[in-house]
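Written out below as structure tokens is the structure these notes cover.
Complex shown without one protein chain; remaining protein chains in place.
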Amino acid sequence: MLVHSRTGKWATWAVFFLLFVPLFAVPLLVIVAASFTTNWSGAFPSGPTSEHYKAATSGDSLQALTTSLITAVSASLLALTVGSWAALAAASLRRRGRRFLDGLFMLPVAVPSVVVGLAVLVAFSKPPMLLNGTRWIVILAHTILVTAFAYQSVSAAIVRLDPMYEQAAASLGARPSYVLWRIRLPLLLPALTAAAGLCFALSMGELSATMMLYPPDWTPLPVQIFAATDRGSLFTGAAVAVVLMGTTLLVLLGVARIRTRASYR
Amino acid sequence: MTGGATQGSGIRFDRVSVAYGGNIVLDRLDLTVEPGEVMALLGPSGSGKTTALRAVAGFVRPVSGRVRLGDRDVTDLPPHKRGIGMVVQQYALFPHLRVRDNVAFGLKARKVAKAEIPERVAEALELVGMAAYATRYPRELSGGQQQRVAIARALAIRPGVLLLDEPLSALDAQLRSGMLAELARLHRELPDVSILYVTHDQVEALTLADRIAVMDKARLQDCGTPQELYRRPRTEFTASFVGNANLLPVTVTGATGAVDFAGHALAVPTGEVAGGVTATLCVRPHLVGLGDGPNALTGTLAEVQWRGSTHRLYVDIHGHRIKADLRELRETPALGDKVTVHFAAEDAVLLPAGAGFGGGVHG
Partner (left out) sequence: MASAVAGDVSAGASGSRPVLNRRTGPSNLVWALPPVAVLALVFLYPLALVVQQSVSPDEGGTSLAPYGDVFASASFRSALTTTVWLAVGSTVGCLVLGFVLALVIAFVPFPGGRAVARFIDVFLSFPSFLITLALLFIYGTVGMANGVWTDVTGAADGPFHFLTTPWGVLLAEITYFTPFVMRPLLAAFSQLDTAQLEVASSLGAKPARIVRQVILPEALPALAAGGSLVLVMCLNEFGIVLFTGAKGVTTLPMLVYGKAILESDYPAACVVAVVNIAISVGLYSLYRMVSRRVGA
């Protein structure tokens, strides 16, 4: 559309792939390749092996996978509940109230995750809310961090929602609660599932706040990966990273499935 | 604007074919637009008319054939070197530029001397009656005003050829007829500019065009002056797409000037069509009269529509529905009544079955 000559087009694409492939495609491929490798100090990896995956799917690493899954699912569900509730409540407010809620719920995006971790650590290390040392402090921190994204996706979807449907329902005599339950939530379902997927992915990869808070018996995958690379087992780290990416992708795919089925248009 | 314009160059399609992924969307188009001529490309959506226009502008590349502007072969030229004015359906005004900067865009891009630009912008805006809006932003204008600015922007570069792609279809009916008159006036003021006007609206084509090229299914179906196409269509498609038509299946009987329609002998000019050949008879609804007369046919009145100044009658004759547009009737017959309609022999056009348009209608 912009470049019309054939040579011009090919030149543009060449530049594109020269930038795109080394910067974005190669890193991910390298991690996958490294996870099957015993030695990589030349152009190509050598010594194909699946040993790292044995390590990555047993013992501590398997424990880390379940830890991450439980954390991500709980944090996503909690964040989705709080975020959607807030987004729906915000939509029914006047302009200023809506802006206030927007600012409030988007604040965790701006605050560094490390600081969120520190704050949670400071606040929940003493009675009456003594959570430090338990898995709950990790789940809590993750929930705080991803709620903003749930809030953002759901409120964006509410803005796009054609008020015609609610109006038609109301004109047919439906009470607000009935309209919410039978019209708005079903129409928002695609956005809700998308938000859930986003929250899940973010929580699976969360490292910053987790590093501040994780108790020894609750180490999620990113911490596990860091521990492996920190002690020099780069290849095992790569295998665990592939497990992390694979799990995230699988869940995102599943969510996308649900989403296509849940959208009516 | 007058005098300074690039000498009208005309457009010539030389067996131009365009395909998208193996799908032929324009099939060997042969067509010449004379310098200063208004040519309407008329057809339903998907007929290839817009593709033809985009081939002139340079946004689609023909798989075969050549496109010429005057004596220049522009087939391999990028759009920005063709020097064509183009106006599209949604105007495509640059939203971040004021009206005068929109109009000046092409002049700056073509490196017109800085000192000359304000004058030419003013001239172009004057031409479309938008001089008072030079400092407005597009969003502050109505649809009709945006359309005028888009035309001014295209004309400011003094193109030899102006391409108009459904320019009026985004306007409401009333504005549309106003703009139609405006375009006709513009063309009178710029007699050297060739205009290729793509539309699916036969009224626009009939009103504005010197000639109409009728397109369907990626092909040129017919080409001629509006009068020719309306009075003497050469194909069934033209007959039905340009104006309304009754199309009756007939067989030419042995005698010259006689056809058989469902057992009725009708006297119509058969030209050189041989006896025994099946053909289609085209009669315009407003040329059908009520009551007895030449070529009288009797049937049952199926429906009556009052259209203000006229009544339209639908009469079923042997399973065929004939439309008749009559000056407003004092007394309308009742539905189900037996009704007789007639038409004059010279008002009917015989279209031999499978009649096509052979092309080669240059100039």
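Per-chain numbering from 1; labels A and B assigned in written order.
Note that contacts are C-beta pairs under 8 Å (C-beta built on N, C-alpha and C of every residue); 3 or more make two chains touch, one makes a residue touch a chain.
Remember, it's a predicted structure, so these values are computed and weren't measured experimentally.
Which residue, B:I11, B:V38, B:V67 or B:I84, contacts the hidden chain when the whole complex is considered?
That would be B:I84, which touches the missing chain.
So that we can see where the missing chain sits, which residues of chain A does it touch?
Residues of chain A in touch with the missing chain: 1-4, 8-9, 12-13, 15-16, 19-20, 23-28, 30-31, 34, 40-43, 82-83, 85-86, 88-90, 92-95, 97, 101-116, 118-124, 140, 143-144, 147, 159, 163-164, 166-168, 170-171, 197-198, 201-202, 204-208, 211-212, 222, 225-226, 229-230, 234, 237-238, 241, 244-245, 248-249, 252.
Go through chain B and note every residue touching the omitted chain.
Residues of chain B in contact with the hidden chain: 57-59, 78-86, 88-90, 92-97, 105-106, 109-110, 150, 153-154, 157, 163.
Rule of thumb we're sticking to: only the chains that are shown with their structure count from here on.
For chain A and chain B, let me know how many angstrom lie between their CA-based centres, rounded off.
55
Give every residue of chain A touching chain B within the complex, in rising order.
The contact residues of chain A facing chain B are 1, 4-5.
Using the touch definition from the top, list the residues of chain B that touch chain A in their complex.
58-59, 61, 78-79
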